[in-house]
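As you look at this complex, bear in mind that one protein chain is not there, while each of the others sits in place.
Take a look at subunit A:
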Amino acid sequence: MTSTLKGITLKGSAELVAEFFSFGINSILYQRGIYPPETFTRVTHYDLSLLLTTDPKLKSYLTNVVSQLKEWLFECTVQKLVLVITCLETNEVLERWQFDIECDKSAKESSAPREKSIKTIQHEIRSVIRQITATVTFLPLLETPCAFDLLVYTDKDLVVPDKWEESGPQTIDQPEEVRLHSFTTSIHKVNSMVAYKKTESA
(Lines give C-alpha, C1' and ligand atoms only; values in the text may rest on other atoms or scores of the structure.)
Protein backbone atom coordinates (compact mmCIF):
# COMPACT_ATOMS: atom_id res chain seq x y z
CA MET A 1 0.00 0.00 0.00
CA THR A 2 1.42 3.42 -0.94
CA SER A 3 0.93 6.54 1.08
CA THR A 4 1.64 10.14 0.24
CA LEU A 5 4.69 10.10 2.43
CA LYS A 6 6.41 7.31 0.58
CA GLY A 7 5.45 8.12 -3.01
CA ILE A 8 4.32 5.82 -5.85
CA THR A 9 6.35 2.72 -6.56
CA LEU A 10 5.99 0.53 -9.62
CA LYS A 11 4.17 -2.09 -7.60
CA GLY A 12 1.84 0.46 -6.07
CA SER A 13 1.10 1.98 -9.44
CA ALA A 14 0.27 -1.45 -10.88
CA GLU A 15 -2.10 -2.10 -7.99
CA LEU A 16 -3.84 1.25 -8.43
CA VAL A 17 -4.35 0.72 -12.14
CA ALA A 18 -5.58 -2.85 -11.68
CA GLU A 19 -8.01 -1.65 -9.02
CA PHE A 20 -9.30 1.02 -11.38
CA PHE A 21 -9.85 -1.55 -14.10
CA SER A 22 -11.74 -3.83 -11.73
CA PHE A 23 -14.15 -1.07 -10.73
CA GLY A 24 -14.35 0.39 -14.20
CA ILE A 25 -15.27 -2.92 -15.83
CA ASN A 26 -17.95 -3.53 -13.20
CA SER A 27 -19.39 -0.07 -13.82
CA ILE A 28 -19.50 -0.63 -17.56
CA LEU A 29 -21.21 -4.02 -17.15
CA TYR A 30 -23.83 -2.45 -14.89
CA GLN A 31 -24.41 0.65 -17.03
CA ARG A 32 -24.76 -1.25 -20.29
CA GLY A 33 -27.03 -3.86 -18.76
CA ILE A 34 -24.95 -6.86 -19.73
CA TYR A 35 -25.90 -8.48 -16.45
CA PRO A 36 -29.16 -7.86 -14.57
CA PRO A 37 -28.92 -4.93 -12.12
CA GLU A 38 -30.08 -7.00 -9.19
CA THR A 39 -26.84 -9.00 -9.33
CA PHE A 40 -24.84 -5.90 -8.38
CA THR A 41 -24.16 -4.56 -4.90
CA ARG A 42 -23.06 -1.06 -3.86
CA VAL A 43 -19.66 -0.31 -2.39
CA THR A 44 -17.88 2.97 -1.68
CA HIS A 45 -14.49 3.63 -3.26
CA TYR A 46 -12.70 6.72 -4.57
CA ASP A 47 -15.35 8.71 -2.59
CA LEU A 48 -17.95 7.41 -5.02
CA SER A 49 -20.75 4.91 -4.74
CA LEU A 50 -19.75 2.10 -7.13
CA LEU A 51 -21.37 -1.17 -8.08
CA LEU A 52 -19.71 -4.58 -7.90
CA THR A 53 -21.12 -7.83 -9.21
CA THR A 54 -22.09 -10.68 -6.94
CA ASP A 55 -22.30 -13.36 -9.68
CA PRO A 56 -19.61 -15.89 -8.62
CA LYS A 57 -18.60 -17.00 -12.12
CA LEU A 58 -18.20 -13.43 -13.29
CA LYS A 59 -16.31 -12.52 -10.14
CA SER A 60 -13.83 -15.35 -10.59
CA TYR A 61 -13.32 -14.47 -14.25
CA LEU A 62 -12.66 -10.83 -13.40
CA THR A 63 -10.24 -11.67 -10.60
CA ASN A 64 -8.33 -13.98 -12.95
CA VAL A 65 -7.99 -11.32 -15.58
CA VAL A 66 -7.19 -8.48 -13.18
CA SER A 67 -4.54 -10.47 -11.31
CA GLN A 68 -2.82 -11.40 -14.55
CA LEU A 69 -3.09 -7.78 -15.65
CA LYS A 70 -1.44 -6.64 -12.43
CA GLU A 71 1.55 -8.87 -13.18
CA TRP A 72 1.84 -7.53 -16.68
CA LEU A 73 1.54 -3.94 -15.44
CA PHE A 74 4.39 -4.62 -13.06
CA GLU A 75 6.49 -5.94 -15.95
CA CYS A 76 5.38 -3.05 -18.19
CA THR A 77 4.48 -5.42 -21.05
CA VAL A 78 0.81 -4.53 -21.49
CA GLN A 79 -0.25 -1.91 -24.04
CA LYS A 80 -4.03 -1.94 -24.05
CA LEU A 81 -7.02 -3.40 -22.30
CA VAL A 82 -10.18 -3.69 -24.38
CA LEU A 83 -13.71 -4.60 -23.29
CA VAL A 84 -15.65 -5.87 -26.29
CA ILE A 85 -19.46 -6.17 -26.24
CA THR A 86 -20.81 -8.65 -28.82
CA CYS A 87 -24.41 -9.29 -29.90
CA LEU A 88 -25.16 -12.98 -29.44
CA GLU A 89 -27.60 -13.29 -32.34
CA THR A 90 -25.55 -11.69 -35.09
CA ASN A 91 -22.05 -12.22 -33.60
CA GLU A 92 -21.05 -8.68 -34.42
CA VAL A 93 -19.25 -6.26 -32.12
CA LEU A 94 -21.48 -3.44 -30.89
CA GLU A 95 -19.23 -1.60 -28.44
CA ARG A 96 -15.53 -1.41 -27.71
CA TRP A 97 -14.11 0.16 -24.56
CA GLN A 98 -10.39 0.68 -25.07
CA PHE A 99 -7.92 1.63 -22.34
CA ASP A 100 -4.43 2.50 -23.67
CA ILE A 101 -1.66 2.01 -21.12
CA GLU A 102 1.63 3.90 -21.45
CA CYS A 103 4.25 2.63 -19.06
CA ASP A 104 7.31 4.60 -18.08
CA LYS A 105 9.87 1.86 -18.43
CA SER A 106 12.53 3.84 -16.60
CA ALA A 107 10.73 3.17 -13.34
CA LYS A 108 12.20 -0.18 -12.39
CA GLU A 109 11.72 -2.06 -9.15
CA SER A 110 14.66 -0.50 -7.40
CA SER A 111 14.26 3.08 -8.49
CA ALA A 112 13.04 5.72 -6.08
CA PRO A 113 9.30 6.21 -5.68
CA ARG A 114 7.72 9.09 -7.55
CA GLU A 115 6.10 12.04 -5.91
CA LYS A 116 2.42 12.06 -6.74
CA SER A 117 -0.30 12.20 -4.13
CA ILE A 118 -2.85 9.46 -4.04
CA LYS A 119 -5.58 12.08 -3.71
CA THR A 120 -4.75 13.51 -7.10
CA ILE A 121 -4.74 10.09 -8.68
CA GLN A 122 -8.04 9.23 -7.06
CA HIS A 123 -9.51 12.52 -8.21
CA GLU A 124 -8.50 11.74 -11.77
CA ILE A 125 -9.88 8.19 -11.53
CA ARG A 126 -13.11 9.60 -10.16
CA SER A 127 -13.53 11.85 -13.18
CA VAL A 128 -13.00 8.89 -15.53
CA ILE A 129 -15.56 6.75 -13.74
CA ARG A 130 -18.06 9.62 -13.71
CA GLN A 131 -17.58 9.96 -17.43
CA ILE A 132 -18.19 6.25 -17.92
CA THR A 133 -21.48 6.64 -16.08
CA ALA A 134 -22.35 9.67 -18.19
CA THR A 135 -21.81 7.81 -21.47
CA VAL A 136 -25.23 6.20 -20.97
CA THR A 137 -26.72 9.39 -22.35
CA PHE A 138 -25.34 9.04 -25.83
CA LEU A 139 -24.53 5.36 -26.30
CA PRO A 140 -27.15 3.44 -28.30
CA LEU A 141 -29.40 1.02 -26.42
CA LEU A 142 -28.36 -2.61 -26.39
CA GLU A 143 -31.64 -4.28 -27.19
CA THR A 144 -30.47 -7.77 -28.09
CA PRO A 145 -28.86 -10.15 -25.60
CA CYS A 146 -25.14 -9.40 -25.43
CA ALA A 147 -21.99 -10.89 -23.98
CA PHE A 148 -18.65 -9.25 -23.23
CA ASP A 149 -15.01 -10.23 -23.55
CA LEU A 150 -11.76 -8.74 -22.24
CA LEU A 151 -8.80 -8.48 -24.63
CA VAL A 152 -5.27 -7.54 -23.58
CA TYR A 153 -2.75 -6.14 -26.07
CA THR A 154 0.73 -7.20 -24.93
CA ASP A 155 4.27 -7.20 -26.31
CA LYS A 156 4.96 -9.87 -28.88
CA ASP A 157 7.79 -11.50 -27.01
CA LEU A 158 5.67 -12.21 -23.97
CA VAL A 159 5.15 -15.80 -22.85
CA VAL A 160 1.47 -16.64 -23.21
CA PRO A 161 0.31 -17.95 -19.84
CA ASP A 162 -1.84 -21.01 -19.34
CA LYS A 163 -5.56 -20.61 -20.13
CA TRP A 164 -4.89 -17.56 -22.34
CA GLU A 165 -4.97 -17.67 -26.11
CA GLU A 166 -4.48 -15.32 -29.01
CA SER A 167 -7.45 -13.57 -30.47
CA GLY A 168 -8.30 -11.07 -33.16
CA PRO A 169 -8.65 -7.34 -32.41
CA GLN A 170 -12.50 -7.57 -32.83
CA THR A 171 -12.87 -4.10 -34.23
CA ILE A 172 -16.07 -2.36 -35.21
CA ASP A 173 -16.79 -1.53 -38.83
CA GLN A 174 -17.02 2.29 -39.19
CA PRO A 175 -17.30 3.13 -35.54
CA GLU A 176 -18.12 6.35 -33.75
CA GLU A 177 -15.36 7.16 -31.28
CA VAL A 178 -15.46 9.20 -28.13
CA ARG A 179 -12.38 9.94 -26.05
CA LEU A 180 -12.72 10.08 -22.28
CA HIS A 181 -10.46 11.59 -19.64
CA SER A 182 -7.16 10.00 -18.80
CA PHE A 183 -5.31 9.59 -15.55
CA THR A 184 -1.70 8.97 -14.66
CA THR A 185 0.07 7.61 -11.62
CA SER A 186 3.36 9.14 -12.91
CA ILE A 187 4.49 5.59 -13.80
CA HIS A 188 1.47 4.34 -15.73
CA LYS A 189 -0.73 6.54 -17.89
CA VAL A 190 -4.18 5.24 -18.85
CA ASN A 191 -6.13 6.79 -21.76
CA SER A 192 -9.76 5.77 -22.05
CA MET A 193 -12.07 5.81 -25.04
CA VAL A 194 -15.23 4.14 -26.25
CA ALA A 195 -16.09 3.14 -29.81
CA TYR A 196 -19.57 2.10 -30.78
CA LYS A 197 -21.35 0.98 -33.90
CA LYS A 198 -23.33 3.72 -35.56
CA THR A 199 -27.04 3.02 -35.40
CA GLU A 200 -28.85 3.15 -38.74
CA SER A 201 -30.98 6.25 -38.43
CA ALA A 202 -32.81 8.00 -41.20
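Heads up, the rule we're going with is that a contact is a pair of C-beta atoms (placed from the backbone, for glycine too) under 8 Å apart; a residue touches a chain by one contact, two chains touch by 3 or more; residues count from 1.
To be clear about the criterion, contacts and distances are computed from a predicted model.
Colleague: Of the candidate names "Small ribosomal subunit protein mS29", "Cell cycle control protein", "Calcineurin-like EF-hand protein 2" or "Mitotic spindle assembly checkpoint protein MAD1", which one corresponds to the UniProt protein name of the undepicted chain?
Modeller: From the listed options "Small ribosomal subunit protein mS29", "Cell cycle control protein", "Calcineurin-like EF-hand protein 2" or "Mitotic spindle assembly checkpoint protein MAD1", the omitted chain resolves to "Mitotic spindle assembly checkpoint protein MAD1".
Colleague: If the hidden chain were put back, which residues of subunit A would touch it?
Modeller: Residues of subunit A in contact with the hidden chain: 58, 61, 64-65, 79-80, 82, 84, 86, 88, 91, 96, 98, 100, 145, 147-156, 158, 160, 163-172, 175, 177, 179, 193, 195.
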